[in-house]
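These notes concern the structure reproduced below.
The complex is shown incomplete by one protein chain, all other protein chains being positioned as in the whole.
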Amino acid sequence: MWTLEQIAQNVKGKVLGDGAWEVNSVATLKSAKSHQVSFLANSKYTKHLESTNAGAVLVTQKMAEAVTGNAIVVEDSYIAYALVARLLNPEPENYAGIAATAVVNPNAKIPEDACIDANVVIGNNVSLGRGAFIGAGTVIQDGVIIGNNARINPNVTICHDVIIGDDVIIHPGVVIGADGFGIANNKGKWLKIPQLGTVEIGHDVEIGANTTIDRGALENTVIGNGVKIDNQVQIGHNDIIGDNTAIAGCVGIAGSTEVGENCIIGGGVGISGHIKIADGVMMTGMTMVTKSISEPGSYSSGIPAETTNQWHKNVVRYRQLAKLTERVKKLERPS
Amino acid sequence: MWTLEQIAQNVKGKVLGDGAWEVNSVATLKSAKSHQVSFLANSKYTKHLESTNAGAVLVTQKMAEAVTGNAIVVEDSYIAYALVARLLNPEPENYAGIAATAVVNPNAKIPEDACIDANVVIGNNVSLGRGAFIGAGTVIQDGVIIGNNARINPNVTICHDVIIGDDVIIHPGVVIGADGFGIANNKGKWLKIPQLGTVEIGHDVEIGANTTIDRGALENTVIGNGVKIDNQVQIGHNDIIGDNTAIAGCVGIAGSTEVGENCIIGGGVGISGHIKIADGVMMTGMTMVTKSISEPGSYSSGIPAETTNQWHKNVVRYRQLAKLTERVKKLERPS
Partner (left out) sequence: MWTLEQIAQNVKGKVLGDGAWEVNSVATLKSAKSHQVSFLANSKYTKHLESTNAGAVLVTQKMAEAVTGNAIVVEDSYIAYALVARLLNPEPENYAGIAATAVVNPNAKIPEDACIDANVVIGNNVSLGRGAFIGAGTVIQDGVIIGNNARINPNVTICHDVIIGDDVIIHPGVVIGADGFGIANNKGKWLKIPQLGTVEIGHDVEIGANTTIDRGALENTVIGNGVKIDNQVQIGHNDIIGDNTAIAGCVGIAGSTEVGENCIIGGGVGISGHIKIADGVMMTGMTMVTKSISEPGSYSSGIPAETTNQWHKNVVRYRQLAKLTERVKKLERPS
């Protein structure tokens, strides 16, 4: 149990109410009980402030008065919530050791405090940093280097010679360093181009389930520090993703594209190959990006859903735009 | 072998022709041989009725006359086909037992009739229902509860504490219960928000290959009874999918969205987070859904393919719509 005072100290907040009140977990305003901390980060949920049974609510100064019970006033209530959630739910300690069923090459460098789970396969000259957790069934091929505190979940595949920094989290089913899609058309048949580069991943990167990041053709594919990638994302060979960029689910980025720092790429976005996206670009969901973007700001494309009936009509009108333009021209210059 | 009479009884149909005729499998009208049952469910294939060598054809009353050989008249010929196909192709019996190479935590509850295949990893306090089949290389983490008659194929990952009902089929490469994409921007760096909920999956659910379903942030992600999900679908944290909704391949649903019951979501559809889709909504392929939909019915978006040449012209005209509107306005109010 933690007192509200202790919680407040951890988030640089101020308790309004009973600082000695004890809590041990986090919950939504609607479901929180008296031993739980909740938070108000979205004004849409303000109505729940009155009825919540939370032991305390994390709020900004502006909303503090609306809290009927204990409050902890903070600068940013969502960040504070994230910090409290982490404080009250620490990662479980690794059970150090190598499972009997793991297959670890004798030349691999495995620190004593690493946890290598059942059926893991680790190749020649692999090097793991301290505190590594490698989940069941994960395969790490020859020559891979991984930094400290890696948390690599089950059934991941990391191909040969991939380089990964500290503090990464890799979710199940991820594939890093498979061959890029390099083919050349030789009189009708496709000739495979050897993919001789690798993948370099920075520190503090999280990669979502079943995401794939291809190795480079000649140079490397590079994922910067602090990059966060959701599930089912495809990152092509020789892409470069700048520091602290966040990529939502189902995004596809074709090869040799450079994405800047601090970008936010919405779900289902598609980005063409061989282009450059500036720092600080935001793309809304399903945007189709075919050309370089040189200015920061928010970009979009796609026409949102309407009834299928209306959609049919609008598609027809779209296809008649040329004719409509002609008709307007004729009106402007009557014969 | 089954007689046509026996088949007819199983689908509440009526034999026209030789009820004692024997068949043992199903096939298309075009390829069926005399020991096979075929069906006509799509009028596009009516032309094959005359030439088919099928031992019998499942048809509705309306089409019965067009069948030259044996027919079994049924209410719905596609449903009848499905039933006959299941009857003639029963699931293989499980070979009960735990493979020598499976790694099963002694605290896991595994029924005697379960089949645990090679290299499966099952964690602490996992509970499997009777008749479970767990395919090779699948990893089931601590605390997972799975109901009766589960068929979980190879190389699946089910993360800790996920709850799954009876009669589910999970295809290879699926990941259930990986962390949702919860991050908060703390002065330019992304702070991970612990994903403390889990995933609850109902009865009679099928989940396609390489699909991912994330665990909830605070509350749970919920998949209702009878939900059918195709391959490569991404379901975000805290999504709620209503009973008997079907989701085709490559769909992405961002977090905290509620999809109603009996919806049909076409391939490649993208649905934004924090919205609500009513019961009985149908979305055609690649529809982009950015707002809640409160009425049942069919919804669409996207402009279908045209030649690249024409596409270029139409995109230009689309971008000139503002100017075109101005020109019309000027014609309406000549200066």
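Per-chain numbering from 1; labels A and B assigned in written order.
We adopt the following convention: a contact is a pair of C-beta atoms (placed from the backbone, for glycine too) under 8 Å apart; a residue touches a chain by one contact, two chains touch by 3 or more.
The structure displayed is predicted, hence computed values, not measured ones.
Asks: Could you tell me which of A:57, A:116, A:263 or A:293 touches the chain that is not displayed?
Replies: Considering the complete complex, A:293 is the one touching the chain left out.
Asks: Tell me which of B:1, B:20 or B:331 is the one touching the absent chain.
Replies: Checking the options B:1, B:20 or B:331, the one contacting the hidden chain is B:331.
Asks: Just name the one of A:101, A:148 or A:225 that touches the chain not displayed here.
Replies: Only one listed residue reaches the unshown chain, and that is A:101.
Asks: In the complete complex, the non-displayed chain touches which residues of chain A?
Replies: 101, 103, 119, 121, 137, 139, 141, 155, 157, 159, 173, 175, 178-179, 181, 183-184, 186, 188-194, 196, 210, 212, 214, 218-219, 232, 234, 236, 250, 252, 254, 270, 272, 282-284, 287-291, 293, 297-304, 306, 313-314, 317-318, 320-321, 324, 327-328, 331
Asks: Footprint of the hidden chain on chain B, which residues?
Replies: 25-28, 31, 76, 78-79, 81-83, 85-86, 89, 99, 101, 117-119, 135-137, 153-155, 169, 171-173, 204, 206, 208-210, 226, 228, 230-232, 244, 246, 248-250, 262, 267-268, 285-286, 302-309, 311-312, 315, 318-319, 321-322, 324-325, 328, 331-332
Convention: only the chains that are shown with their structure count from here on.
Asks: Would you mind pulling out the distance in Å between where the CA atoms of chain A average out and where those of chain B do?
Replies: Their C-alpha centroids are separated by 26 Å.
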